[in-house]
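The excerpt is restricted to a subset of chains, each kept in its original location.
Each chain carries a letter (A and B) given by its place in the written order, and its residues are counted from 1.
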Amino acid sequence: MKKIEAIIRKTKFEDVKDALLEADIEWFSYYDVRGVGKARQGRIYRGVVYDTSYIERILISIVVRDKNVEKTIDAVKKAAYTGEIGDGRIFVIPIEDAIRIRTGDRGDASLYNAEQEN
Amino acid sequence: MDRIIRYIMGKRLWLGFTGLLFAGSAFAQDSVAAKSATETSSISSLDTVWVLLAAMLVFWMQPGFALVEAGFTRTKNTANILMKNFVDFLIGTVLFWFVGFGIMFGAGDFMGMPNLFSTDFYASSNIPTEAFLIFQTVFCATAATIVSGAMAERTKFSMYITYSIIITAIVYPISGHWTWGGGWLSQLGFHDFAGSTIVHSVGGWIALIGAAILGPRVGKYGKDGKSRAIPGHNLTIAALGVFILWLGWFGFNPGSQLAAEGSENAIAISHVFLTTNIAACLGGIAAITVSWLKYGKPSLSLTLNGILAGFVGVTAGCDAVSPVGAAMIGLICGTVMIFSVEFIDKVLKIDDPVGASSVHGVCGFLGTLLTGVFAVDGGLLYGGGFHMLGIQLLGAVTVGAWAAGSGFVIFTVLNKVHGLRVPARIEEEGLDIYEHGESAYN
């Protein structure tokens, strides 16, 4: 299992959400983060170096089975892309175990819904 | 307000502005409370208190609009929208005092003369001229502030200031002159007691044109052209804003009687108070009911709009209709508003984040017409025939055309010359940081 953490533009959230659901991701969590970077040339606006400490982004966190990693990355990459500076990043983090609280399932089984059909 | 007679006693081009530059001499011409004995004899203190109270309440609508607009838009543009709601009032006060008041209430067929800070040309009747000026100022600011909501989240702040100046100084006072200023429409008998057309639909139509020319916010319409919800960031303050507007409307409408003394006036203001409240409540009830039937759930944000729709609708005829008539106007406006919001959003694909064009434009128009239907004295349903309704239609259409036309010219020119809209990146990151260097929440 891996955790995919994607930091994306707020305005791209709906697109990414749709892309993920289409890519058969069952569930993901997200929350607001802020980004800070070095002031770079391209970031000067009207003569004022723009204080980057206030860039709002959404962090999407999805835990997926190994076989779905690339599919998920692709979905996010495509949907979050604008081509302008600030499109964000995707990180892949190892997960050692996962537990579904309701059923007690562990490992991969906790991620997909065996009972999906009922 | 309809009932004011404005015989212009004389105009002097008082060089207020030069006065500012040559303060010593100019100030010597001022005099505090300089009224001749004949003028003051007819002043009613109770009327003055009533009008000042009403002016306070209409001023109080500014935070109402500010909160509704802020609540219905996103966090990243909150400082910007608040700033706009301050700035239009700041500018409005100065410009209406400087030129608007003269254009609106001076003598003239199409418009009066700019007064350049002097109020001497105006003959006060039951209240001091300065009370009348402040009351008219807060009305003017209301018209201007309506526009900011529809154009929220993507307009350059400098452009906002520019068009606010034009609206406050020219567009509003001119159509105001036609009606409350004693101009041609008022002579025809056009009835717009407190401004469904003159204030609200003027603001609403300009808002609609502005939003159309600006184009929708990034992300508002999907690739398939489907409209998407961009929910407001804080419905609590939006709701508070509506309550504030509600209180303000008790000044807006009953205050437009401009008098309280004598039992006739006492009865009139009580009546207007009652009809205003009833229409608002039925506007809200209509919106709840329709949204429940249409979407399966009663929506708070539509209820807020419905209440405002009821208010806007009854503003023209609040003195002329019965409570039952007011209820009907509220019901109709609250219902139509929901379909109008949907139509503008999904069919016209104009992105109006707060629904200003539906609430103020459409319902202001409608309310003006409905006055011709429900007016106890002259309305269609009371056997008055189509005469009054016709004049109401004429007024609503000409003033609407004036507002929309002016708006079209202003926005097209500004867009060509300088560009109305911020660059995509600024829209994305929020106007607060790029335009004001601050964010509202930290």
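We adopt the following convention: a contact is a pair of C-beta atoms (placed from the backbone, for glycine too) under 8 Å apart; a residue touches a chain by one contact, two chains touch by 3 or more.
Computed from a predicted structure; not experimentally measured.
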Subunit counts for the entire complex, keyed to the drawn labels, are A x3, B x3
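Everything that follows uses one rule, which is that only the chains that are shown with their structure count from here on.
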Rounded to the nearest Å, the gap separating the Cα centres of chain A and chain B is 44
Given the complex, residues on chain B that touch chain A span 75-76, 218-219, 222, 228, 424-426, 428-430, 433-434, 437, 439
Residue positions on chain A within touch of chain B in the complex are 9-11, 14, 45-46, 48, 50-51, 54-56, 84, 86
